[in-house]
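A single protein chain has been omitted; all remaining protein chains appear in their positions.
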Amino acid sequence: MFLTFAILALAGALALLLQKNAIEAGLCMALSFLGVSGLFVLLGNPVAAALQIIVYAGAILILVLFVIMLLNSHEEEPAEVSRPIQRWGSVALVAVLGLGAFRLLNGSPALAELAAKPVTGASTNLHSLGDMLFSQHLLGFEVAGFLLLAAMIGAVALVKKNL
Amino acid sequence: MTYAWLIPVLPLLGFLVNLLVGKKVGKGFVTAVAVGSVTLSFILAVRLFLAMKGADGHRLDLAYFTWMQTGALTVPFGFTVDPLSGTMMLVITGIGLLIHLYSVGYMHEEEGYYRYFAYLNLFVFFMLTLVLGDSLVLMFVGWEGVGLCSYLLIGYYFETDYAPDAGLKAFLTNRVGDLGVAIGMMALFAAFGTLTVSGILTQAGHLAPEVGFGFLTFATLMLFVGATGKSAQLPLYLWLPDAMAGPTPVSALIHAATMVTSGIYLICRLAPVFQLTPTTLTVVAWVGGLTALFAATIGLFQRDIKKVLAYSTVSQLGFMFLGLGATGFAAGFFHVFTHAWFKALLFLGAGSVIHALHHQQDLFKMGGLKSKTPVTFWTMLIATFAIMGLPPFSGFFSKDEILYLAYLKSPLLWVIGVVAACCTSFYMWRLMALTFWGEPRDHHAYDHAHESPKTMTVPLMVLAVGSALFGFWGVPEAFGGHFAIGEWLKPALTFGQLHGEHGHHAGPAIALAATSTVLGVIFGLFGWFKYKDGLAWEEGFIAKFPAVHRVLLNKYYVDEAVELTILGPLRWFGNVCWKLFDVILIDGVGVNLPAALTKVAGDFVALFQTGRVRNYVFTMGLGVAALLYMLLK
Amino acid sequence: MDLLSGTLQGYLLVAFLLFLIGLATVLLRRTLLLQFMGIELMLNAANVALLAFARWRGSDLQGTVFYLFIIAVAACEAAVGLALVIGLHRHRATTDADKASSLKQ
Amino acid sequence: MNTLSLLVFGPALLGLLLLFLPEKFGKAGKSIAFLGAVAFFVIGLQKLWGLRADPSVLAPERFTWFAVAGLPVEYHLALDGLNYWLVLLTLFLVPLTMAATWNSLKQGEGRFNGLFLILSTGMLGALLAQDLLFFYLFWEAMLIPMYFMIGVWGGDDRRYAANKFFLFTLSGSLLWLVALLMVAGKAGSFNPTLMATAAAAMPFGTQCWLFLAFAVAFAIKVPLFPLHTWLPDAHTQAPTAGSAILAGVLLKLGGYGLLKFAIPIFPAAAQHYAKPMALLAVIAIIYGALVAMVQRDIKKLVAYSSVSHMGFVVLGIASFTVVGTQGAMLQMLNHGISTGALFLLVGMIYDRAHTRMIADFGGVAVKMPVFTAFFFIVTLSSIGLPLTNGFVGEFWILNGAFTSGFQWGRLYACLATFGVVLGAAYMLWMFKRVFWGAENPDPESGTHHLHDDLNLREIAVMLPLIGLIFWMGLRPGTFVAASEASVTALLKEVQAPAPNMITLAPAAAAPAHGTEAPTPEAGHVEEHR
Partner (left out) sequence: MNSALPTSAQWAALMPILFPALAAAVIPLALLDRDAGVQKWIRAGVYAVALFALGASFMFLAELGKQSSQPSYQQLRLDYLAQFTGIFIVVAAALAVLQSWDHFHQEGWVKGETISLLLFSVSGMMVFASTTNLLVLFLGLELFSIPLYALTATLRSRSSSSEGGLKYFITGAVAAACFLMGIVILYGLTGTLDISVMRLQAGTPLADPLFIVGIGLLLVGFLFKVSAVPFHQWTPDVYVASPHPIAGFMSVATKGVAIVALIRAFPGLTAWGPVLGPKVQGVFMLVAVLTLVVANLTALVQTSAKRMLAYSSISHAGYLVLGLVAGTPGALTGMLFYLAIYLAMNMGAFGLFTAFGLVGEKDTYEDLRGLGWKHPLMGLCAALILFSLAGVPPLGGFYGKYMIFKELVATGHVNLAILGVLASLVSMGYYLRFIVALFLQAPTQAQEREATEAPVIQASLARGTVLVGAILVVAGGFMQTVLVDGFAHRAIQGLLGLR
């Protein structure tokens, strides 16, 4: 199961990377999100899985697609200048970082120690989550509220029609 | 002796008064101030001289205040009057007075009359400081000061092209010499710990002569370098002929009678120290001898009457150094003394001629003036006899003493001296013949020629008397005298110390004197005969030996050589320093290049600021990778 | 250790790869909207790692709380980011990141 | 208010006020500044003159200013033998320069003089400060007013010159700051005495590096070859007042700093580097003179002459003898007077002719005899003619170097004398070309634009300077008496080698010694005392 969802998530992401059409790329992203949410289920966290679908795939992605439609820019515009350094440099950079990540995962004793421990604890439920959120993380919650408000005001300020 | 300080200060006051108000108040006042101050000064000088003569050991030390005092260096401000400086003092004020008087007539038409007399007074002040100063530093004040006055007076006609150049040349050449004096002073200070003359001489008495090249030799040689500058010896004689650009009385006073002899005075002053350094004395003798010959040969074919006299002066100064170098300090000084009279006379006579011919200085344009300017003629004749060494005129005794001592030092030096003396006779008679005999070659000037006014002729006559008679002060024993001047100067020259006695009158004194005198007379007559009727002989000589004549006329091309080998390279090097080192290397490479490189580096770094956000992220990514690598390494 | 089975390392690998793919999208794609999606991917990657760690930390609830906040942040970024894209599109009629390079040097 | 504090900070306060004066009150501002400067001079003279025998009797003003993280910085102003005359010189030159350049500026006169007053605060503060960080503050703060004086009121190339001046000087002092912090950190204080103790405990190599950092900062200010190239530009481009005060006082701070801080803190290193320092000084003397000789601009010529003259100061300091150091002290004053006067004179002729090119002149002596006389006297002072001040300083320095405890002293002293010759060469050559000869026939020439001789104001400005030139030449003791004790103590403290006097063979031992003396360096020479 893990492999399936992992491949789904990664394949979706990779497809997004390689996709020319913005809308199709959006759909690929949705696919990737689905894979991720599957992973969350495997991690015993159905709440997160649900939120992933609802908020990410449901809200954010739709927002992105909306904007794509609005701007009517489905296809990537042709490049004015090809920038091989940027392209191949980026590829190399990502490859090196990927290699590093791979080695890191195999070379970290602390991680191995942690992974070796048995998985304990029940899967997350909403009730305990709410409790936690409104007691120990009330501050964070408030800050997040302000954050959303600020983002809203910002977005409004930025896209009003009259210049 | 409380008045002693007035002797130099009076001329200084005269200078200040004339410079500040002279322009406005008129020539009468200027004359009164200038001549008056020197006259007073002269009178006081005579009094002081007599007081000194009566004093113990013929010596008066007058201390005024401490001039400099720091660390181990103490320089008092004070005067010393002894036979040496006393005699010089009299010569300066005396001849100075005469020349002041003469100048009243000579300069009466000049616009810068007040300026001229102010400078002249200043010169007297500095010259007196030089001879009276009881420390080397104070002497140096006078030493540089007379150079300054010489500079100012040479450049008196400052609107012209040549006079400022000549003045500059004089000052700078003198400065080169002064450099030697400065180094010499430092060396003497290092050796003796004091710079007062008495202090140095006292200690010098306890020292052994220095064989070879020791520290003292270095010091005395440096002082001698200074002397060559001031007294126009090889190789620093170059300025003196050019110095004739100044008014003629100046040439007489400064560039013949007084300032140029200060080199000899300096060496005499420090005679006990020079005694300790035979190497230096040898150098002095040879330089003197060679200068005498060298300048005399140049003098042979000069056309400018003052140039002839100038080279003659250089040559005579060479004789004096020859005398000093042959340990005849007294003899050298004797020649200074006699030369002061007859050379001043010659110059003033020449000035009189020039004045008569309305500033005509070219010998080839003169002629036949014997009758027009009789006083001038006769007085100059006396001076000519003196300079050619005809007995019993003054020059005979002094020159003969020098040649005799030179013979003792080295016969070759004697030969050189005699050749130079012969040349002297020749060109002097050439000068006389061209000026006073023959046909006038410039009729216009001749027709307007007239004898000079009294203020000019009286000094001539006084000087003529001096030229004729003062030789008897130093009649050598060979001629029945007892060299009185030597005895007189002895306390000053030996400072009561050991004095390297030379075997006086051991050699063929009379024979030598006779030889040189006869040769001199022969050459003098030769010159007179060849020139008394005109320029034909010289033209023939030029036709026969054009090269020799050209070389001599152009003074061996030394000026050109100096320009080519010293001044040119110096300027070139200055330019190199400026354009190459300063502008290109230090400023360019050292200052502007780093600045420019920084700019270029900035431009280069700015290239990475492409404005494309993907690049920014890429750079960040690289940064992350590098950072993680550093941390994990 | 088998990365392909559901170990902690496996989840982290997925997370890292997602992260890098997101980064690659930002680096390689010129369309601002795609770059924006890449950023969302990167945030998501963090989510995966976070929840995986939380699971191995005894199903720590803090992780899920954090996850909630991250989603909120992602939403906020989406709002502002998309607004910025629209703003730029108004002026330049483009969504090409490389063409938005008037500010430089 | 305390005297020293008043003298230091008073001008700046007045200057700041003047900066805010509106442009239309420029003339009034100028007068206020001048009166203020005169007042400060009078106050200074009145309070300080009586102290000239021993300035250190004046109680220092001292308290801890701030101590950030354990390193206290003191507000410490004090008069001592080394700074006494420089302080008076500064107080004297500021009003004098203002008066001399009364009509030189076309605009912003009030502000210019305001900056001038601020500059004088910087200079006085640097001279009086006894705490090194305190000194550093003034040292750097001086740059700012000078920068504006050059940059705003300067010649055509003023921006380049001002920037170069600023950055060049700053580069040295910034590196110096690092060294300063290093020593002060070790000493726990910026007090020179404590720093000297701390420095002495460091390895010799470190001391050398630190000394170099100190010396370079000061050498730039002096300026010592090859760090001098900012000077010609700054001098040439600065307005007259700027050049005069730059030459008059600012350069002195380099020599003063060397003597006051660099040498006492690193005595061993300083003596280790005495030879290279002296060598550079000799090069500066000759090089400055050579370059001055080929200049076409009078002001630039004078600027390079500064390089040459200040080389003497360094030579004197490097000699580590009382005579040489005292000579350096005196030479600093001399240079302040005579080069300051030269710049003022050049300014006077520039105001009339609007050119400074030597070739544009000729025959000025006919048109402006009084000016010529002044210029000539100052020239004489500059070339070190005896009886003027220039001679005494140079003579002492040369003597000091010659008898210096270092073996190279004699050679360097002899070489340095060439600078004296060259000095006469370039100054008099310039004098000849500008003042003598026939009047320049070109109707566009500078001489042609000279219509009037110096006015009373200008004569009044020059007279005190001329007076000082002769006073200092005749009675130098007045001006170095204050520093004699300080210098002697300083040299004793740093254990300078004893002067190298010569002992000659006495008469009895004559034959034995005579032959073995090929050079003046060897042979009879032996250490004396």
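For reference, chains read A, B, C and D in written order, and residue numbers begin at 1 within each chain.
The rule is simple: a residue touches a chain if its C-beta (ideal position, glycine included) is under 8 Å from a C-beta of that chain, and two chains touch if they have at least 3 such contacts.
Computed from a prediction, not measured in an experiment: that's the story for all the values here.
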Ask   = Which chains here touch the chain that is missing from view?
value = A, B, C, D
Remark   = Per the whole complex, from D:Arg62, D:Arg159 or D:Arg457 the residue touching the absent chain is D:Arg159
Ask   = Tell me, which residues in subunit A touch the chain that this view leaves out?
value = 104-105, 107-111, 114, 131, 134-140, 143-144, 146-147, 149-151, 153-158, 160, 162-163
Key: Residues in subunit C touching the chain absent from view   = 19, 22-23, 26, 32, 35-36, 39, 42-43, 45-46, 49-50, 52-54, 56-57, 60, 62-63, 65-66, 69-70, 73, 76-77, 80-81, 83-85, 87-88, 90-92, 97, 100-105
Residue numbers in subunit D that touch the chain omitted from display = 19-20, 22, 66-71, 108, 136-137, 140-141, 143-144, 147-148, 151-152, 158-159, 162-163, 166-167, 170-171, 174-175, 177-178, 181-182, 184-185
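Just so it is clear, only the chains that are shown with their structure count from here on.
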Inquiry  = Looking only at C-beta pairs that count as contacts, which pair of chains has more of them, B-C or A-C?
reply    = A-C
Note = dist(centroid_CA(subunit A), centroid_CA(subunit C)) in Å evaluates to 5
Ask   = In angstrom, rounded to a whole number, how far apart do the mean CA points of subunit A and subunit D lie?
value = 71
Task = Would you mind listing the residues of subunit B that make contact with two or more other chains?
result = 612, 614, 618, 621
Overlap residues in subunit A, where contacts from two or more other chains coincide = 83, 86, 90, 93-94, 97
Key: Touching residues (chain side subunit C, partner subunit A) in the complex   = 1, 3-14, 16-18, 20-25, 27-31, 33-34, 36-38, 40-41, 44, 47-48, 51-62, 64-65, 67-69, 71-80, 82-87, 89-90, 94-96, 98-99
Ask   = Contact residues on subunit B for subunit D in the complex?
value = 19, 66-73, 137, 140-141, 143-145, 148, 151, 155, 158-161, 163-165, 167-168, 171-172, 175-176, 178-179, 182-183, 185-187, 189-191, 193, 206-216, 218-219, 570-571, 573-575, 577-578, 581-582, 586-587, 590-591, 595
Ask   = In their complex, what parts of subunit D are in touch with subunit B?
value = 164, 167-168, 226, 228-230, 232, 287, 290-295, 321-323, 326-327, 363, 365-366, 373, 380, 385-387, 391-392, 395-396, 398-400, 402-403, 410, 413-414, 417-418, 420-421, 424-425, 428-429, 432, 435-439, 474-477, 480, 484, 488, 499-502, 504-511, 513-520, 523-525
